[in-house]
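Note that one protein chain is taken out, while the other chains of the complex remain in position.
For chain A:
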Amino acid sequence: MTVLDVLYFAWVRERVGAPRERVETAAKDVAALIAELRARSDGHEAAFADTAALRVAIDQELAEFDAPLAGAREVAFFPPMTGG
């Protein structure tokens, strides 16, 4: 098991109901982590219902959903970015 800081932004944060949480997990990749997170609450389920609408960053670098979590410390989930 590893301990991850999981961060949420924008409407993902609002649906989950918290900006971050510490998660103990054995998930090998992002997709497996999402499957675990979804089961945490109705809010998590709502946040992760449509993963096509989500982006993920591992240790502050954009990543894919099949990216491995080995060595990761911080994983963030958020909608497509709208800066500028």
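One rule holds in what follows: a residue touches a chain if its C-beta (ideal position, glycine included) is under 8 Å from a C-beta of that chain, and two chains touch if they have at least 3 such contacts; residues count from 1.
The rule is simple: contacts and distances are computed from a predicted model.
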Problem set entry | Protein that the absent chain corresponds to, by UniProt name, given "Hydrogenase formation protein HypD", "Molybdopterin synthase catalytic subunit", "Anthranilate phosphoribosyltransferase" or "ABC transporter ATP-binding protein" | "Molybdopterin synthase catalytic subunit"
Seminar exercise, completed: Note that chain A touches the absent chain at residues 7, 9-11, 13, 57, 60-62, 76, 78-84
